[in-house]
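This part shows subunit A:
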Amino acid sequence: MSEKLLDVKNLSTYFYTNEGIVYALDDLSFSVKKGETLGIVGESGSGKSVTVLSVMRLIQSPPGKIVSGQIIMNGEDILPKSKKEMKAIRGDKIAMIFQEPMTALNPVFTIGSQIMESLRIHQGMSKKQARKKAIEMLGKVGIPLPEKRVDEYPHQLSGGMRQRVMIAIALCCNPELLICDEPTTALDVTIQAQILELINDLKKEFNTSVLMITHDLGVVAQVSDNVLVMYAGKEMEYGSVRQVFQKPLHPYTRALIDSIPTVENDRELLHVIEGMVPSMSKLPGGCLFHPRCERCMEICKAQKPELYHFKDGRRVRCWLYGKEEDGGDSDE
Partner candidate 1 sequence: MAKYILNRLWQTVIVLIGVTLITFVMINIAPGDPVAVMMAKKADEATITKIREQMGLNEPLPVQYITFLKNAVTGDFGNSYFQKYPVSTLIARGFKVTGTLAVGVLLFSIPFGLILGILAAIFRGRILDRVFMFISTLGMALPSFWFAIILQLIFGLWLKVLPISGVNTLSGYVLPSIALGLIYGASIARLTRTNMLEVLNQDYIRTAHAKGVSEVAVVLRHSLRNAAIPILTYLGTLIKNILGGSVLVETVFSIKGLGSLLVEGIMKRDIPVIQGCTIYIATVFVIANLLIDLLYGLIDPRIRVSKGGA
Partner candidate 2 sequence: MSKKSQALPVDTVKFSSFYHDAFLRLRKDKVAVCCLAFVILLIIVAVFAPIIAPYPESYQDTSSILSGSSSEHLLGTDEYGRDILSRIIYGSRVSLMVGVVAESIAVVIGVTMGALAGYYGGKVDMVISRIIEVFASFPQILFAIVIMFVLGTGIINVFFAIGFVGWTSVARVIRSQVMQLKSNEYVEAARASGGGNLAIIMRHLIPNCLSTIIVIITMEIPADIMYEASLSFLGLGVQPPQSSWGEMINKARTYLRANPTYSIYPGIALVLTVLAFNLLGDALRDALDPKLKNL
């Protein structure tokens, strides 16, 4: 069992807006081991992006605020760290790539200089050294003729190329954790596969753990070791990819998997999850998912289920589970 690289405990992030308090994250706990890829899955509005922005402490405050919890990185809680200390961590120990490669790069700087910037800030390289390393990184992410392209501007590259550049920037300082926030959502399907493969390969080469945020279960299946299912700011289910896909426990997870259109059987109606993700400022009482749940029971409407830990490491937050026979403990 490799040690935990990132251990998030009871993380709560709220947004204080004119219309009320938005409980974007409520008491979330998860961990990422060294060398592991954890996928965080959920629909839009589930809080998955807020999770990683909280880990990076990039939450805009006001109106957001990390209200409570611990973010333990390599045994050290980074939540109380000063801005200066966080700056040293970002880009160096924890790096992040975002969803929109078209707008994530500064249009007035060359792609080379944008890679070099990270290197010079965190590793104190000289211009010459940084440029050499930048060209090397461009090669590693699969950009042809890197010596030439290092002086080009973002608008001269395609979307897929730009995402590769983003990966180069993220990995150039050899971070321990790479966070990917929907990195392939804005790309074509074929490019998508290439980028995911690239992340997988580089992960091994750089010995980096990966936190992959996505709404796409296909992406999860392709790259993750474990998966965390989120809904309305809370964890719904956790397990290894194999476990969760073969035998999804939570009705939400099951519905997500069922919604994936398949080409196998005869044409059936597309499976759809009824209802909509609740507005974060007006959450339903009882289990957050109960208005849309196929297996909703009376208790679901009234009481919030707690997170139930199975002996094999799986977790689920649902009133369907939690009895002694399942052989596990309740938590919280």
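The criterion applied here is as follows: a residue touches a chain if its C-beta (ideal position, glycine included) is under 8 Å from a C-beta of that chain, and two chains touch if they have at least 3 such contacts; residues count from 1.
As a selection rule, all candidates are chains of the complex that A comes from, given by their letters.
What you are looking at is a predicted structure, and each value in this text was computed from that prediction instead of being measured.
Screening 1 or 2 for touch with subunit A: in this complex the touching candidate is 1.
By the touch criterion given at the top, residues 56, 58, 83, 86-92, 95-96, 98, 100, 103-108, 117-118, 121-122, 152-153, 155-156, 166, 169 of subunit A touch candidate 1 in their complex.
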